[in-house]
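Omission of a single protein chain aside, the complex is shown with its protein chains in their original locations.
Labels A and B are assigned to the chains in the order they are written; within every chain, residues are numbered from 1.
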Amino acid sequence: MSVQKNPILRETSHLLIPAILLFALYVQFHGEYGPGGGFQAGVIFASAIILYALLHGTKKAEKVISLNLAKALAAIGLLLYEGIGLLGIILGGNFLDYNVLSHDSVHGQHWGILLIELGVGMTVASVIICIFYAFSKFKR
Amino acid sequence: MLAMTAIAIIAMRNMLSVIMLGGIYSLISATLFVVLDAVDVAFTEAAVGAGVSTVLFLSALAITGKHQALTRKNHIVPIFVVLVTGAGLLYSTTDMPSFGDPQAPVHTHVAPRYIEQSYDEIGIPNIVTSVLASYRGYDTLGEVAVVFTALIAVLLLLGLNRGSRKD
Partner (left out) sequence: MLEYISNHYNYWVSILLMMAGLYIVIDHTNLLKKLIGLNIFQTSVFILFISLGKVDGGTAPILEKGYSSFSNPLPHVLILTAIVVSVATTAVGLALVVNINNRFNSIEEEEIEQIELEEE
């Protein structure tokens, strides 16, 4: 890979990729106090992994997040969302009712929103990474 | 600016330039969203349109390798259709409310309830997140399901385990 030998791209990416990952985590958990939330965080996380894969090749990127792990995380994110909904029914309320999740209705809402944003972020990030792997490994 | 970018996309035939102009179009519309007070939407549009979408288009272009687009010979019918549709839509906007009017019908009904009672019932400052995750959580569930289905469709179409289909 010729891009690996280019020192500007290598050094810049080694500085930027950890910062992008940290920013994705910040946006995920501060989505309640400012702009942000699950979707934005998932897309930013995926774009950091795509940047790494573009520079160092898909084989090295698969050592970080393999294809099977990405497929599993996508399914787990969706199941987490549904699980919170069913938890509402088990604890006595309606489907996706957050008021019953904790001792207090406002705390229940906080827990509910935190967990489903986590599920959404996981699914969106792993879907975009998986689609990128599928495109880059396609042979004619 | 947006109109100039769209016209440049219509006129150009080199596919690499067209894809790059598409990314620039998404970025300019993200700044337009910030001016219109929609910061969450601008965030998502910049990340998705100028980031992920452009990368996917470039990888599809690299796989197919066809860098020049052809044009057809006569353009009469598409121009006619576009002009008639545009005139009809412009005629239909004469009844729409003024830009930025606080008394417009869209601001009555359920939106003031969300703005006023969101802090008491849910307790987080970002109203868009509270509407998206709690008041309209069912729609967000459907959307995550759509994204997951798109993943399954792409994996089925691109045959990740097999590679080439000509055997």
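Going forward, contacts are C-beta pairs under 8 Å (C-beta built on N, C-alpha and C of every residue); 3 or more make two chains touch, one makes a residue touch a chain.
Quantities reported herein were computed from a predicted structural model and do not represent experimental measurements.
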item: Visible contact partners (per top-of-document touch definition) of the missing chain; value: A, B
item: Absent chain, residues of subunit A that touch it; value: 34-35, 39, 124, 127-128, 131, 134-135, 138, 140
item: Positions on subunit B where the hidden chain makes contact; value: 2-3, 6-7, 9-10, 15, 18-19, 22, 25-26, 29, 32-33, 36-41, 44-45, 48-49, 52-53, 56-57, 60-61, 63-64, 66, 69-72, 75, 78-79, 81-82, 85-86, 89-90, 93-94, 96, 98-102, 104, 106-107, 110-111, 114-115, 118-119, 125-128, 131-132, 136, 139-140, 143, 146-147, 149-150, 153-154, 157-158, 164-166
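Just so we're on the same page, only the chains that are shown with their structure count from here on.
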item: Between subunit A and subunit B, centroid-to-centroid distance (C-alpha), Å; value: 20
item: Complex contact set, residues of subunit B against subunit A; value: 39-40, 43-44, 47-48, 51-52, 55-56, 59-60, 63, 121-126, 128-130, 132-134, 137-138, 140-141, 144-145, 147-148, 150-151, 154-155, 158-160, 163-164
item: Touch list for subunit A against partner subunit B, complex; value: 27, 31-37, 39-40, 43-44, 46-47, 50, 54, 67, 71, 74-75, 77-78, 81-82, 85, 96, 98, 105-106, 109-110, 112-113, 116-117, 119-120, 123-124, 127-128, 130-140
